[in-house]
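The complex appears here minus one protein chain, its other protein chains still in place.
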Amino acid sequence: MTEIYMDHAATTPVRPEVLEAMMPYFSVEFGNASSIYSWGRRAHHGLDQARDTIAGLIGARPEEIVFTASGSEAANMALKGAAWGLRSKGNHIITTAVEHHAVLDSALWLEKNGFEVTFLPVDSEGRVSPEQVRDAIRPDTILVSVMHANNEVGTIQPIAEIGSVVKESGALFHTDAVQTMGVLDIDLSRLDIDLLSFSAHKFYGPKGVGALFVRKGVRLDPLVHGGAQERRRRAGTENVAGIVGMAKALELAVAEREVEVPRITKLRDQLIRGLREIPHTRVNGSLSERLPNNVSVCFEFIEGESLLLNLDMRGIAASSGSACTSGSLEPSHVLLAMGLSHEIAHGSLRLTLGRENTENDIEYVLNELPDIVHRLREMSPLYDK
Amino acid sequence: MTEIYMDHAATTPVRPEVLEAMMPYFSVEFGNASSIYSWGRRAHHGLDQARDTIAGLIGARPEEIVFTASGSEAANMALKGAAWGLRSKGNHIITTAVEHHAVLDSALWLEKNGFEVTFLPVDSEGRVSPEQVRDAIRPDTILVSVMHANNEVGTIQPIAEIGSVVKESGALFHTDAVQTMGVLDIDLSRLDIDLLSFSAHKFYGPKGVGALFVRKGVRLDPLVHGGAQERRRRAGTENVAGIVGMAKALELAVAEREVEVPRITKLRDQLIRGLREIPHTRVNGSLSERLPNNVSVCFEFIEGESLLLNLDMRGIAASSGSACTSGSLEPSHVLLAMGLSHEIAHGSLRLTLGRENTENDIEYVLNELPDIVHRLREMSPLYDK
Amino acid sequence: MYSEKVMDHFTNPRNVGELPDADGVGEVGNARCGDIMKLWIKVEDGRISDVKFKTFGCGAAIATSSIVTELAKGKTLDEAEQISNRAVAEALDGLPPIKMHCSNLAADALREAIADYRKKHNME
Partner (left out) sequence: MYSEKVMDHFTNPRNVGELPDADGVGEVGNARCGDIMKLWIKVEDGRISDVKFKTFGCGAAIATSSIVTELAKGKTLDEAEQISNRAVAEALDGLPPIKMHCSNLAADALREAIADYRKKHNME
């Protein structure tokens, strides 16, 4: 049976080269990286090398990389760590209405615990502007968090410009780069970014490993207290294999980016063009400032989950911002923030491309989808031919 | 060269059977367990099975297991999650002076943030008594945290009795079982324990995976907010491979416990007997209520790190509560809490046995150690023959 | 996630469509929450002789709609009124907990259609 995975924004397979780099650290070089004997030193060496590699690839210093267990943990650490660490300076936080729940829910929790949060609205393409950020900044603003690119609709935010605005104010700037790491060029030596989150499993590394870049001089309260790991910023015996895997994955992603990004952008545009031919279909997000692998559309009159189930039966893995697939009762907060109605937001479909996808896959999807959409519309009480 | 690993309390190698169980989930069954298509469902199935296995082995229900990235994260979630979740009920927390830093530093951080913490002292063997706990409980006590067994000196706490005392009071009881999971029998259906932390890499599972048992009905604030994973109690794409590995490792540990524990206890006692023959040596912790694999001694007049370096040069991996090996300026807080002087605490040595250790290893260590101790004492200005 | 029965009814929904000359029509749900079910019945001799549905919604919504039409057909109005959402879920070998409240509305739609029939025929 045909099996086409088009949900690379959700997660990616571990590349064989990555798994190979990880293997020695499970059962052979298994030492605790904090131990001073040879097993420990060899594990620590693996950790150091991984840290150097990652730092080098994003224009950071090794000591500015704090390893975490996920993008979510990194984002939580950025928001809560900054909030708790800077409470004496102010209690106002700015973020956007289209952040991933890791940022959004951290902000909401802080709001419940004595902080004030401004959630900036976005335009119909999902963008915030540096001016909006400038206008929202107050003397007591301690942190601004704006994602690099949106995981649902693929819209890229002007983080360089926003960073400059935030820097002027003296607040910290966090960006959630979970969707862009390894895909877009990120050079932290040239960007006014204090905190940056990313997650290995989004770029063909293992699940359960993430990192937070913490610019030198920035003080956060830890999220996980305990041992002296990660320069006392994040306790817990280090996941050496996972971290080594993340470094290898990022190295490969960056090395292949120049070839892979244009390839995948072409496939993406081909897919978008094809989907547009289905009537009553709208493309979500910016067409110009867009992740190279993201296709997000809404089909009117139908609901996302039933669409996904039908796609799955034809071997296509995709995702939707439909309420039914998010474990909540509301459809995607991102699509709603962009001004879509509930009804239309329920009919969203996200296809995110990856290394294994080919032109054949695009053709297959474009062949199957119109039929599925048609079938579901025929069944829909909202559809009036 | 001889290579003898005797630091199993620090970490353990991943068993081949465990790695084998994990392998499919890296590159083949790599789906995001929250996704509804087949890749996602297969990953979710792996996750469900792992949860069922672990719950079954410790007398819990599957939905009472929350996967984390480490024992430290589990303990932080227990303390902070309970503190934030129960703040309206009270703000007093009780723990002991000999906890792991994950608990201790979480408690200290909460103390800085408006909670009151009582740190119970211990006796010369490192034990707290249920009476001490009873006396410390106040109407506003919301949480008591007492570790199951101490990672440095191996002393086992009377957690069943302490649990009963805490239950009467209506407070929550957390126990840090990182050192006992897979080693001692833990049946949560018979114990008055509300929260219990453990970590896979201590029982031949992978690093970067832990879990918190959260008894049904207990509400915690999440430590990591975001996606709906783990029933909204801990966000972040699940580390399926790691979790599957933890389940396999626990399954093996429990299956082999009946044979392995007596074997290792015998080796432990042989090692303790041998070390006692070195003059000016004291054994730390309880001899009766003790982890089966823990040997902890102090050699007077010498310092732990130089001891470890010498052992390492002879191929023996061990650990010490010396300040120099903990990244802090103070020697082990556990040894100090037990009444040892700084001077003696600096000369501590911990040897923790594991599956691969044999009687030969014990003999080798007993052959090398006296010479090393002698050499260092000869060099010590404190040693007066 | 879904039982085989659910997937069967989702993949091959029974009685999809409209009844232009229906005796009663019921509609429940709204687009906001992502589920709308519309159900048409024909009544002969106090029994439901035909029934059709259209549904905008997730897999569970489509499957419950489908099975409720099967359960209802041939039943008297009084019998059909007794079909509970719970019975619908059971007939499908269960639904995921999260779907129990939000997408299990088909029995409600059926009751609405019966009520509509009764109203039109002054049987309230």
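Points worth noting:
Every chain is named by a letter (A, B and C) in the order it is written, and numbering of its residues begins at 1.
The rule is short, and it goes like this: a contact is a pair of C-beta atoms (placed from the backbone, for glycine too) under 8 Å apart; a residue touches a chain by one contact, two chains touch by 3 or more.
These numbers were taken from a predicted model, which means no experiment stands behind them.
Shown as candidates are B:V28, B:A255 or B:M379; the residue that touches the absent chain is B:M379. One of B:I4, B:A43, B:A171 or B:I302 touches the chain omitted from the figure, and that residue is B:I302. Of the listed residues B:T53, B:S72 or B:S322, the one in contact with the hidden chain in the full complex is B:S322.
Across the entire complex, the residue among B:E20, B:E63 or B:E343 in touch with the chain not shown is B:E343.
Residues 301-306, 309, 313, 322-324, 327, 329, 331, 341-343, 346, 378-382 of chain B touch the missing chain (whole complex, contact as defined above).
Definition applied: only the chains that are shown with their structure count from here on.
Averaged Cα coordinates give chain A a centre that lies 33 Å from the centre of chain B.
Averaged Cα coordinates give chain A a centre that lies 40 Å from the centre of chain C.
For the pair chain B and chain C, the distance between mean C-alpha positions equals 55 Å. Within chain A, residues 305, 309, 327 each touch two or more of the remaining chains. Residue numbers of chain C whose C-beta contacts span two or more other chains: none are found.
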